[in-house]
Structure formats: structure tokens, C-alpha cells
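In what follows, a structure is listed as C-alpha cells, so that the remarks can point back to it.
What you see is the complex with one protein chain gone and the rest in place.
Naming follows writing order (A and B), and every chain is counted from residue 1.
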Amino acid sequence: MHMLYMIFVDPFVQMGSAPDLFAQTLWEGLVAGVLYALIALGFVLIFKASGVFNFAQGIMVVFAALTLVGLYEHGVPAFLALALTVGVMLLLAIAIERLVLRPLVNQPEIILFMATFGLTYILIGSGELIFGGDPKVMISDKLLLPSGAYQIKMLGGFVQMQKIDIAAAIIASAMVVGLGIFFQKTRIGRALRAVADSHRAALSVGISLEYIWVVVWFAAGVVALATGIMWGARSNVSFALEIIALKALPVLILGGFTSIPGAIIGGVIIGVGEKIGEFYWGPLFGSGIEDWFAYVIALIFLLFRPQGLFGERIIERI
Amino acid sequence: MRAPSGPDVAVGEVLLSVENVSLSFGGVKAVSDVSFDIRKGEIRAIIGPNGAGKTSMLNIINGFYHPQQGRITFKGMTRAKMRPYEAAYGGIARTFQNVALFRGMTALDNIMAGRSLKMHRGFFWQLLRHGPALEEEVEHRRRVEEIIDFLKIQEIRRTPVGRLPYGLQKRVELGRALAMEPDLLLLDEPMAGMNLEEKEDMSRFILDVNDHYGTTIALIEHDMGVVMDLSDRVVVLDHGVKIADGTPAQVKSDQAVIDAYLGVAH
Partner (left out) sequence: MLYREAGQFKTSYRADQALFPIRQDQIGIILILLVAFVVVPLTASPFMIDSFLTPILIYSLAAIGLNLLTGYTGLLSLGTGAFMGVGAYGCYKLTTFFPGISIIVLIIGSGFLAAAAGIVFGLPSLRIKGFYLTVATLAAQFFLSWCYIRVPWLYNYNVSASIEVPERLVFGIPITGPTATVTTRYLVVLAIVTVMTWAASNLIRGRIGRAWMAIRDMDIAAELIGIKPYQTKLLAFAVSSFYCGVAGAMLVFLYLGNAESESFSINQSFLVLFMIIIGGLGSLLGSFFGATLIYGLPIVMRMTKESFGIGVTSATLEQINFITLGTLIILFLIAEPSGLARLWQIGKQKLRVWPFPY
């Protein structure tokens, strides 16, 4: 009886009794959700245009951040390091297209999916080899990112919002809007949409698949870099980030694999759900339920709607 | 080689009847208020232009699609919704337009897979294999070899079906359907993509299956010559609606059919 109370009543009582704490948790969840959404965005970009489910997206975030910080530590000025890192992500995209995507071009999706496992391991190994395995501090101040926090008086107490979090939310929104415009309005964007629909049809109207793939993996790399900077600014750059990045997978389940708005909404739901779950229900189970709560949310969702929030219902035809 | 399950139907009686069946996908009406029957022991052709709803019709009989309206009565039992494996257990087998074979397996294994619903030895016997499970396996292998002989595909038993030419794949698929010892065999364009010689072979097989095993057959086919030669009765669909139903001769000279499908008789 007490157990039932603790599960179904007490958390809500706590929420009501300290609404500023609730708002704080909500805000934390929102920020985490935005970052998850950015990672999911990288997935969606690549999946839409090449049909590949890029499991390595998470490690690309870490790798990009590591490259940036590593270059700076070797004496390269901050903004030059940033530009060089962007260049590295371009090189990475070209290398992936040539060495992995092209040889596997007609293979079933599952093969390409498994190839990204290999890619993940290569990036983990070389990242650690080149840059070392210790956690690093992100050079956020050198990149002119704000630090400190706003203390907002509300709901009978205080809610603290880190300035970097606000910056992250703004930058993420800007990226989403920018990408949206890019897809809809520009020529390359249209080509990307064509390729996402049908490789063969795109080829037959003269769109170069190789070029498109490099563009899209590069774009995903840039998104990964932005995510890495944001996340590294909030909590150091380390390989633990890669596991956290896997949480983008539940986001994709909720939002669908091909929808940019879906990635955002899915990210927010997962981020908020996870934080609230951890804070109010976590103590009941022993802490750390953040490790798996997102997956359980996604799983429950899947049971009722196997194609996610925004995914298309696949009607199998034989 | 017939082991029907459920109440037996006499030759000539109605085996399957489709009553006022309608099916839509979203806004598209695939089948509208179609009714016809299939008599035991006959070969029934379903013909019509592309998009007429023929494959959808087979999919409904199979239990793969569920019609929004109407009902199907098979062997005297009416059912609203049926899962595909229930159709299989009930005695309905089919082949597909785009050959739905198990590409990772050999021809022999594909046909043996067709015996699945007749194999009953439980999990722990399968673990052991020697003993009852092996006995069952050998017995079914014997039956499957009869089918392989019948279809003359002995040389390709151990070939992975992905490597077989199209015509042979269709034959293996027919073999797999026959392995189920069905009361009703649904063939979706069995001759598609075949040359003249292959078509003659397949026609002979279909006739033999009907003669020798007494299997009732419903087939979708575009080749009018084949339809005329093989079938006892024909149903004509156009845009999801039935426009004719009768013997091949009747249907061939039906004005509506000529207008919609056949064009000028030649």
C-alpha cells in the first residue's frame, strides 16, 4: 500500500510542493532533449539521403569535439581550430563515402547498418589513440560561448538557467530552421530529397549519388560538431558521451527516422521524460535509471504505435 | 496425397464462396462488392486488366488483407477475419507474382518448409533429432521427393534458390505450395515472365495437379490462350468490380469484357 502511494501519489505531491524545483527539472530535461534531438537530427539527415542508419553518429559527436579540443591543446587558436575541425569532418565524410558506402552500395540496409558498427569502433579507437582517453574541457569561452547562469525568480523559489544551455537551445533551433530551409529551397536540398525517395530515380535524372552522400555525411558531421561543442561545454568531453549519444535512438523511435520535426519533438519528450523520471521516481529504484528510462519510454511507445509518432505506416505489399 | 482438414466437400460443390466483399486502402477502393464462388475440383481463372484487384482478391482469400465488407465461406465455415497461417492450416496455399521463396535456403529446404504445418514433433524431440523427430523428417522428405519428381527439379534440390533462373524458381514455389497438400491452391500469375516452352511446362503441371491430386485451383493469369485452355470457369474483374463470370467461351464473347480488357477478338 505504501509502495503504491510512493509510486503513484508521492512524486506528484513533491512536484506540487516545490514547483520551482519542478520547473528546474523541466528545464534541465528540455536542454538535454534539445541535445538528443541534435544527435537524432544527424541520424535523420543521413537516413533520409542514403538510407543508412548511422550508428556512428554518437561517436562522431565525440570525435568532432575531441578534434577541436585536441587541436587547441596543440596551440592552434580557437577559431582556426574550429575551421580545421570542420575540414576534418569533410575529410571524414569523403573517406566514409569512398571506403564504406560506395563498395556497399547495393547491399541490404542491415549490412550498411552493421558497417556503421565497424565505423563506430574505428572512430573510438582512433579518437582515443590520437587524442588520449582522459576527459577534456571544452574551450567554450574561447569560442565566445557564454558562461554563468541566470537566476530567475519564479514559482516561489528560483530556477537557474545556465547561459550555455540557452545558447544551445538557440543554436539548435537555428540549425533546425536552417536545415529545413536548405532542404526545401536550395537545389542541393531538393536533390537530397530526391535521393531519399529513390536512388534509382535520382540517378536517372543525373544526380550524382556520391556527391550527395558526401554532402549529407558532411552536414551530419557539422551537426555532430555543434552538438559536441554544446555538450562538451556543459559536461566535459569524454567517451562516456558516446553512450549518452545512444539515447538518440529512442528519440528516433518516437520521432521517426525521416522527420526533422519528429527528431525535435521526440528529443524533448525523451529529455524531459527522462529527467522527471530520474528526479521524482529515481530514488524509489535506486539512482541511475536515466541509463535505461529513455529506452523504456520508447519501448512502451512502440508497443502501441510501431511506426513511431511521425513515421509512415508501411503497408506491406506482396 | 490429400489430407483435407475440416468438413469434406464433395466434388462439384462450392468449396469457397466470396460474398459482397469490398476492400479499400485509405481512399483507394481495391475491390468493390465482389461475389463469386469456386467449386471443388475446378480450375477457376481470375482475369482482368492491371489494377483490377485480382491480387488483392487472392490476398483476401489468404487472410492477408481483411475486407471492410463482405465475407468468405470456405468448406462451409464462414469467417470474418483470418490470420494467414489459419488459412494455411485450413487448406489454402498460394504462389506469388514476385516469387516469395526463402532465398537463404535450398530448393529442397523451401519445399520441406511447406511441410511445416504437418510436422508435429515438439521442441525436445527436435533437440535430440534421433528418434521420433528424424522419423518424421524422413517421412516428410519422402513426400517432398515425390513432389520434386513430379516437378522434375531433382538436379536443383541443393541449390540455393536465389541462384536459380526465374522459371525454376516458380516451379520450386509451386512445389512448396503443393507440399502443404492444400484443398485450394491460389496461383498468382504463374506464367509471368516465362517463355513459350516454360509456359507449356507450367500448364502441364497445373493440369496434372488438378487431375492427379484433385486440388482445386484459382489462378490469376494474363495469357488468354492459357486461360482458355486450362480453366473451367472464369471471373473477370475490372477496377475492383466483377464484370463477367462464366465459362471461358462465355466470357470471351462477353461485350463488357471485350470493351474493358480483350479488345477486338483476334
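Here is the rule we use: contacts are C-beta pairs under 8 Å (C-beta built on N, C-alpha and C of every residue); 3 or more make two chains touch, one makes a residue touch a chain.
In this text the structure is predicted, and so the values were computed from the model without any measurement.
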Q: List the shown chains that the missing chain touches in the full complex.
A: A, B
Q: Touching the absent chain in the whole complex: find that residue among B:Met77, B:Leu128 or B:Ala249.
A: B:Leu128
Q) Among B:Phe36, B:Phe96, B:Phe205 or B:Tyr261, which residue is in touch with the absent chain? A) B:Phe96
Q: Out of A:Phe117, A:Tyr150 or A:Tyr211, point to the residue that touches the absent chain in the complete complex.
A: A:Phe117
Q. Taking the entire complex into account, which one of A:Val137, A:Leu203, A:Ala240 or A:Leu299 touches the absent chain?
A. A:Leu299
(Q) Contact with the hidden chain only, please: which subunit A residues? (A) 53, 99-100, 103-104, 107, 110-111, 113-115, 117-126, 128-129, 133, 243, 246, 249-250, 252-253, 257, 285-289, 291-292, 295-296, 298-299, 302-303, 306, 316, 318
Q: Touching the hidden chain in the full complex, which residues of subunit B are there? Just list them.
A: 62, 64, 83-85, 87-89, 93-94, 96, 100-105, 109, 112-117, 119, 121, 123, 126-129, 133-134, 137-138, 141-142, 145, 176-177, 180
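Definition applied: only the chains that are shown with their structure count from here on.
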(Q) Counting only Cα atoms for the centres, state how far subunit A is from subunit B in Å. (A) 49
